[in-house]
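The complex is shown incomplete by one protein chain, all other protein chains being positioned as in the whole.
Presenting chain A:
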Amino acid sequence: MMKFRFRRQGTDPQREKIKQELFAFNKTVEHGFPHQPSALAFDPKLQLMAIGTKSGAIKVYGAPGVEFTGLHKDTTAVTQIHFLPGQGRLLSLLDDNTIHLWELVAGAPREVGGVKKEGVVSLQEVGNYSLPGRPGIESCSATRVTVLLLLRSCDLLCIGTEGGGVYFLQLPRLSLKDNHTLLQDQVTQSLPDDYRCGKSLGPVESLQEHPQQSGKILIGYSRGLVVLWDLSTRHADQLFLGKQQLESLVWERTGNLFVSSHNDGGYSVWPVTSGNTCSHQPVTSTIPYGPFPCKAISKILWRTTQTGSPVLLYSGGMPRASYGDRHCLTIQQDKDHVTLDFTSRVIDFFTVHSTEPEKEFDDPSALVVLLEEELVVIDLQTPGWPSLPTPYLAPLHSSAITCSCHISSVPPKLWERLVNAGKAQQGRQHTHRSWPICGGKNLAPPPKQQELLLTGHEDGTVRFWDASGVALTPLYKLSTANVFHTDCDPSEDPQDPSDDPDMQQEEEWPPFRKVGCFDPYSDDPRLGIQKISLCKYSNKLVVAGTAGQVIVLGLSDERSDHLVDVSVVDLLQDREGFTWKGHDRLEPRLKPAPFPPGFQPLVLVQCLPPASVTAVALHAEWNLIAFGTSHGFGLFDYHRRNAVLARCTLHPNDSLAMEGPLSRVKSLKKSLRQSFRRIRKSRVSGKKRTITTPTSKVQEANAALAEQEEVAPVQRRIEPRSADDSLSGVVRCLCFADTFLRDGTHHGPTLWAGTNSGSVYAYALEVPGVGTGRVCERGGASESSVCVEAVLGKEIQLMHRAPVVSICVLDGRGKPLPDPYEASQDLAITPDMTNAHSVLIASEEQLKVFSLPKVSAKTKFKLTAHEGCRVRKVALVVFSSTAQEDYSEHTLVCLTNLGDMHLFNIPGLRPQVRFRVCFYLISPSEYERFSLSAKVITEPLFSVQLDRPLEPTPAR
């Protein structure tokens, strides 16, 4: 159209080439536990496990580091998955009644970072099938698939349906064997008359192949009838006339008996003896949690062991009245009986056991339970059946994640100490038997550097994860709750759950045992962690929470009992007329508390009013922390234990910010007022309308139309941001920098703070012993000032008033200043202090670079004005070139509210690349990992040994 802005820069081919060598977008892996899992399967030959989700994804896991994903075209829930053992193929049944066949395919070799890499094995759909509805039958529910059975020979798939029919599908071609279909009437014919009684047998509930004689399958109908069907003769070998509604069936290994589980919470053992065509009664029938009514046993497994009694595992069956709401799985062997009590629903479970036909016993080694929110693995070989720590699928969200923080190139020393602290924590809870699911071979080289992911949770814990590789594994868990006096029993230390509750429960029936770590319920939401900052060189950690608490922690290898120093900082200072209507502050513990090895609290700084902390910054070299809330920000010297500065950022007219978190009171009041006004107005205008509107029908119709139009569309008001916004005082970011603030010749420590309304405050700090400029100039005079001082240097008000997302000082070469200790310990190039510095201020709408010390705009990029998207998060990242070993560039990476990634060079702020990737939070329990570098990519690399060649089957 008519553009009046011709800003397009000529594309320099040289630059384009460099860009290609620097930047490339790759989504690599997802960390965490899949959202809403719905199906589970295991391939005993390849030792691979598959998990299907409600969004139509299939994730396959083997040995740690071996994982791949397949995604159905439709986002329909995966209800069942079945492996074709050893073939690297699997079948999935979706909620829309379609069956899909997947294959492991080796991708074409590709070039990554200039190095030829083997093709990555991926999961591809090769065919699908959906059972046709029978013509003439009114509803299609009769052909709705209930169960699938894949014969051991892998060439035939038996499909049980709601209508009671069993269909047979040839594999891998997925073609229906029409003449083999077994309809219910055929079975009913052979039934004794008294059992038949005119009723339908119900849907097929279970299909199980005879473990010894291939070609014989057990068909279980909902009403209770079980038929041993011979596929070759197409004749029922034996009928088992169960009376109780059937839930599931399982064979014993020898094929001499099978077990059925029922709707009433009981299970029955049936003998299989040739010659006897009709059994009326099972050998035994038990309701384990009777005699009161129990819930159904949805799935049962019967595993024989060399040592004697078989192991019986079943889910459900709890007494309905007292424990009907529990999610339980029972393991029973002889006298040993454990009821695993989970915090989320059991989706499915399987055992890892020997499947070779020559072995006499199952000898299960592990039980794998897929729950709605986590994966639990129980070691069945160690007495007491302890749980095994999972190397992947960690439930990141075991308590709601409230913040996170990623730290790269962690020094080996810190890493080692963290690992040791974590080991000491885990010691008692878990066995260290090897992980039972070990398919595939991880070929990824060991990570070049250690990466740490810190997640803050609602329950006041900070979890440390090893993020160096493909799998995210827990390292260490820090709890901050013991700094405070909380409502829960003081003897109950959240960090080491004592075995006492278990001992007590030994007496009680059923013998519950809490398993798993998913615990969404927080004792006190004020404990929630809002911001984390870690100095990896000095091992200092700052953790700030929902009730205005800021805790400085240090790493220690020894257990310690000490009292934590408390300091209170009033951020409102002399502001009057404000009352805080939000939550109270947390009461600090008055007695010394025991702190296990790891990060131990040193100082607690309590902000007042106790609003949630919105920003923290740590400078370990200067022993300073800065913290901000919705009311202001403060500076604290944790070495000398004194508050240096408290500054209120509230707008003078703004009384609303004081009413508490998001000020619910106000909005309710406001909305009530508005609704009353609306009612009144509609009444008034309604009356008026009856008087004034002409009676013409056309006009009435027009009026009605106009009204419709007014109501229907979503409108957006166009109004510039005003200073009176109730959240304008929220401190969004804080940063420390050694730079030139007051004049161009003396540099020194500075503190920068940015708010929600586009204000930036810069303070010049006097830190004793730091700063070559001013302190030296004054000579001996500085000795007397032993305290840190802060003097306001500049206040910048961005005219567009958008929230300040990030502030960063750039050195004379336009490179970001290094972290504390990096320069002094020769870990980074010393910053250029001879040329003029500049400050990069990123707001939600614009990126701007200002010169220092005279703050004047140098470059800017108006992202929102150009693209209509807003900045969510920015980071300064170093990108290395794939072509030249020593070439790297500092780049500003910007994530927008549309889910795009924009890359800008600094300090020029010229757009480099844009990746339209659409990151949206689709799963509350996972992290998506992506790489923007053409050189450094963390992605799975592995091989899987299959029975067939790893090539895509030719298209049929």
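Definition applied: contacts are C-beta pairs under 8 Å (C-beta built on N, C-alpha and C of every residue); 3 or more make two chains touch, one makes a residue touch a chain; residues count from 1.
Please note the rule applied: contacts and distances are computed from a predicted model.
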{"item": "Record-based protein name (UniProt) of the chain missing from this complex, from \"Large ribosomal subunit protein mL43\", \"Partitioning defective 6 homolog beta\", \"AP complex mu/sigma subunit domain-containing protein\" or \"Integrator complex subunit 11\"", "value": "\"Partitioning defective 6 homolog beta\""}
{"item": "Contact with the hidden chain (one of A:864, A:888 or A:905)", "value": "A:864"}
{"item": "Residue among A:648, A:751 or A:893 that touches the chain left out of view", "value": "A:648"}
{"item": "Residue in contact with the excluded chain [from A:330, A:739, A:846 or A:882]", "value": "A:846"}
{"item": "Listed residues A:800, A:890 or A:914, member touching the removed chain", "value": "A:800"}
{"item": "Interface with the unshown chain - residue positions in chain A", "value": "1-5, 648, 651-653, 674, 678, 681-682, 685, 710-711, 713-724, 742, 759, 791-802, 845-846, 848, 855-857, 860, 862, 864-870, 898"}
